[in-house]
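Every protein chain of the complex appears in place save one, which is left out.
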Amino acid sequence: MNLLLTFIQKAIGQGVAILFGATGEIVTEKSGNLNLGIPGIMYMGGIAGLMGAFFYENGTENPNGFVGFLIAIVCTLAASALGGLLYSFLTITLRANQNVVGLALTTFGVGFGNFFGGSISKLAGGVGQISVKTTAEAFRAQIPVLSEIPVVGDLLFSYGFLTYLSVVIALGMTYFLKRTRKGLNLRAIGEDPATADAAGINVSRYKYVATVTGAAIAGIGGLYFVMEYLGGTWSNNGFGDRGWLAIALVILALWNPANAIWGSFVFGGLYILYIYLPGLTRATQELCKMLPYVVTIVVLVITSKRNKQENQPPASLGEAYFREDR
Amino acid sequence: MSREVTVAKREPVVRMAKRDTISRGKAWGIRLIAVLLSLVTAAVVIVAITKQNPVEVYLGIVDGAVGTNRRAWVTIRETVVLLCIAIGLTPAFKMKFWNIGAEGQILMGGAATAALMIYAGDALPNWLLLIVIFIASAAAGMVWGLIPAIFKAKYNTNETLFTLMLNYVAMQVVTFCIVFWENPAGSNTVGIIGAAGQKGWFPPVLGITYGLNVILVAVLTVGIYIYMKYSKHGYEISVVGESQNTARYAGINVKRVIIRTMMLSGAICGFAGCLIVSGASHTISTSTAGGRGFTAIIVAWMSKFNPFAMILVSAFLVFMQQGSIQIASQFGLNENASDIITGILLFFLIGCEFFINYRLEFRKNRNA
Partner (left out) sequence: MEPVNAIELKGVTKRFGEVTANDNVNLTVRKGEILSILGENGSGKTTLMNMLSGIYFPDEGEIRVNGETVTIRSPKDSFALGIGMIHQHFKLIQILTAAENIILGLPGSGRLNMKQVEREIAELTARYGFDLNPAQKIYDMSVSQKQTVEIVKVLYRGADILILDEPTAVLTPQETEKLFAVLRNMREAGKSIIIITHKLNEVLELSDRVAVLRKGKYIDTVPTKEATVESLTEMMVGEKVTLDIHRTKPEGVKKRIEMRGITCRNKEGLKVLKEASFDAYSGEILGVAGISGSGQKELLESVAGLQPIESGEILYYPPEGATEKISGMKAEDIKKLGITLSFVPEDRLGMGLVGSMDLTDNMMIRSYKEGGKFFADRKKPKKLAEEIVSQLEVVTPGVDTPVSRLSGGNVQKILVGREIAGNPTVLMVAYPVRGLDINSSYTIYNLLNEQKKKGVAVICVGEDLDVLLALCDKILVLNSGRVAGIVDARSTTKEELGLMMTGDGEEKKADE
């Protein structure tokens, strides 16, 4: 029972970063942009938040957790939004191939994260030596009282602020896409930008806003990983492939952020299953770590076989739009 | 006409129009400008970080890339690897099959190479061992390319994510192997394989350490160029890439072409794994591919799938990468600086294609 509880807690802990990434990518893809740069953007968001907090804590006598928290969030949003803006400029304004730009952005973003991560590690005195304790504690702060209820408290109320934020954003985005006028307009752009344009919607502006917002949301996923999961430090390539899993989750979630919530927790569980399965050797553990990818592939194959119109990717996904194309 | 507009409505100042054609010279001119701009931007970034004189920084880059005989050969060796991967990706991308699984295909090829070096190193004469390694590495990459191709052909499964996920499966396969191959025990690395007898290593050709690497990739490059441009297969690949409907109309067996082409693509990428393991590093780890599978996509794309343009593009990128590694150590930065530099170069090169495909028209004031 206890083990199961820990497993669920840890699975959710693993899933949150993926959920931020997937929600961000869904919003982006709904505008017709397939942003393969999300993994890089999540690195950028993570390191920017960490750097903000690091320089704040090192520059202040008595750092305040809440201030550090705010600084980290603002830095993360700024850096990841900038990443999204760069992607948007190249794909929307300059109409470059989305996949190519996305891959380049991921190369850049991962390098950006590791470079600055490595650099401030050196400043801090060595690998794993960065510590933004005060800020990280603010991120890890649990809900008082409620988290002390046995079992339920552990299961539902033992997480930091960002975990709840990830769920709230996912639900909020679902509402936005399904129930609001702007959401409807955004969906229309992803389906057929020429039609949306003819209906008087500013296609480029929506694409920019959706892509930049999506990038910012995904960036928080990187911050979550650095602050809450790692507890305020950096390890090179530590974030690993979670960004790519986030993109894969979009398909599993059928482009609905609400579905991504449980999907991300399942992914999180698969990610750490090897620790909890008894009787694994070192070698078989490695094989067990394949699970999230293999499951993604299986899901991919299954979804490609069903053909309900509403469950398909946005019809114009991956294509640049030029009004005067003939 | 604008003179008559009295209301606040303005006309757009800049409009863009698609170009019908552009001369080759002009297109390359635009690319050259982009390269120069990217170098300037990269310099600004480096200077901002290192606070050094930019001229010195660029001299450092040149020195790092070709400053010594050995460095120059490392640059050539790495260029050849990147080129080989880009060549491998070309048939797939020409078919519009987004094979972003080169990383995995390289790793599988590398793993097959390492396995042969470890288990068959003493059993076979070196020339035979090398031939077996060539075949096995290509076969391993081929399988890794074949799997997503079958699902793409049968169920139209999204190949971008499929191949991407296979990268990580391949990575786990490699870590799985490392458990058995680790040397020394407990290091979690494989170490240099066959350091004593150099079994399974590429032998020097004409006294040049990396001569064989260059020759093999040169042959591949010319071969793929001819295959794509003059063969029936090459024609089928282009038609399938442009429109599967047309391909069916032309009586092309689309499924067979997809599977055949991805087997070829995977095999060449797998062979690149052997080029890295057998021909350069003599070891294997999860970072054996090191993101080159992704960079090569951009190389192939920017070269418009022309194998000879790929030589130029990959040489340029590797030159800058090797150079940045040098300045990183010179100025006490870490090696990831080269990813940032590469990223900046790529953004400019990708962005400049816009100015090749589109023309900007500035609205003149007509006050006549």
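Note that the chains take the letters A and B in the order they are written out, and that residue 1 is the start of every chain.
Everything below uses one rule, namely that a contact is a pair of C-beta atoms (placed from the backbone, for glycine too) under 8 Å apart; a residue touches a chain by one contact, two chains touch by 3 or more.
These numbers come from a predicted model, not from an experiment.
Note that of B:53, B:188, B:246 or B:287, the residue touching the chain absent from this view is B:246.
In the full complex, chain A touches the omitted chain through residues 179-185, 187-188, 191-192, 194-202, 307, 309-310, 315, 323-324, 326. Seen across the whole complex, the unshown chain contacts chain B at 1, 4-7, 9-12, 15, 17-20, 230-236, 238-239, 242-243, 245-246, 248-253.
Convention: only the chains that are shown with their structure count from here on.
Taking each chain's centre as the mean of its C-alpha atoms, chain A lies 27 Å from chain B. Residues 16-18, 98, 100, 151, 155-158, 160-162, 164-166, 168-169, 172-173, 175-176, 179-180, 291, 294-295, 297-298, 301-302, 333-334, 336-340, 342-344, 346-347, 350-351, 353-354, 357-358 of chain B are the ones that touch chain A when the two sit in their complex.
Touching chain B in their complex are the following residues of chain A: 36, 86, 89-90, 93-97, 99-101, 103-112, 114-115, 118-119, 122, 236, 241, 244, 247-248, 251, 282-283, 286-287, 289-290, 293-294, 296-297, 300-301, 304-305, 322, 324-325.
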